[in-house]
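Report on the following structure.
A single protein chain has been omitted; all remaining protein chains appear in their positions.
After this line comes chain A, so read on.
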Amino acid sequence: MQASLFYKAQVWFRGSKTERHGNVMKNFQKGFKKHFNAYLFISPFFILFLVFQLFPMIWSLVLSFTEWNGLGPKEFVGVQNYVMLAKDPTFWTTVQNTFLYWLVAIVFVLFFAMMVALLLSYKPLRARGFFKSMTFFPYVCATVAVGLIFNMLFDFNAGLINEILRMMGLEGVAWLTSTSLSKIPPMILYVWRNTPWYTIIIMSGILNIPADYYEAATVDGANVFQKFFKITLPCLGDILFFCFLTLTVESWKIFAEPYVMVGPGSSNMSMFQYMYQNSFVIFKMGYASAIGYILTMILLVFSLIQFFIMRRNGEA
């Protein structure tokens, strides 16, 4: 059974070339035995993926059509959860918030990461190792811990940020106690903590660009900006695309930042946080699964759009 599945997979992947040979099955078994170790070596990932990712995802689709408190019997309710979500203002607030978190993450994380990476790859720079490990520092610190520190920094009365604003003759800002501004501290925390990760990825890309390109450009009299836009940016295309993709997935599931830096009501709650609240605080498992599924769909749409953009660029 298993072998035949693998056979089908093989035919699928390699075209039906193997079918021309006489005793296909035997050939394949021989092939499978020959490659057994390779399959064995990669199997842990796929087993874990099936058990802890694919299966839960399918199950949660089923759950999203039920009403379930986590222990009792499940009741099939059709699309009721989705209908309720569409009418749920809190849900729409969380969608909006998460969208803003994503937007800020994409713009600022990638901008700062690019900037720091360029600074760090400045040729005559000394003590590069020192600067590299120091700029990576935020990523080492736990979101929860820094979130608590930020709570103190952004405190209305006693926080350092407001104190500095007052010293500059401005008014203190009610960061975490106002509905409109409570998203800002989690955003700052997210950008602060995640920039270093993308810095090292972008930097590895910059280091791979052949030095001759820049030398040739210098000979031709190109300035810094021309070099950046004509050499660095195009050469980093794939890397930036990868960063964009992973950052999108990561930022849509933002959780710890708004969880630790609670704003009033649901003013800075993320979708993921709302899902957590529904599932593990008030035990509306079906409802939570529906939220999870909408999140999945959003990410899927993003991936598809990106896939098409990439393909169009590839063809052009």
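Note that contacts are C-beta pairs under 8 Å (C-beta built on N, C-alpha and C of every residue); 3 or more make two chains touch, one makes a residue touch a chain; residues count from 1.
In the analysis below, contacts and distances are computed from a predicted model.
Participant: Can you pick, from "Multiple sugar transport system permease protein", "Phosphoribosylformylglycinamidine synthase subunit PurS", "HTH gntR-type domain-containing protein" or "NADH-quinone oxidoreductase subunit J", the UniProt protein name of the chain not displayed?
Facilitator: Hidden chain, UniProt protein name: "Multiple sugar transport system permease protein".
Participant: For a quick check of understanding: of A:134, A:170 or A:309, which residue touches the chain that isn't displayed?
Facilitator: Answer from the full complex: A:134 touches the omitted chain.
Participant: Pick out which of A:92, A:111, A:228 or A:280 touches the chain that's been left out of the picture.
Facilitator: A:280
Participant: For chain A, which residues touch the unseen chain?
Facilitator: Listed in rising order, the touching residues are 9-10, 13-14, 31, 35, 37-39, 41-42, 44-46, 48-49, 51-53, 55-57, 59-60, 63, 70, 115-116, 119-120, 122, 124-125, 129, 131, 133-135, 137-146, 148-153, 157-160, 162-164, 166-167, 192, 196, 245-246, 249-250, 252-253, 255-256, 259-260, 272, 275-276, 279-280, 285, 288-289, 292-293, 295-296, 299-300, 303.
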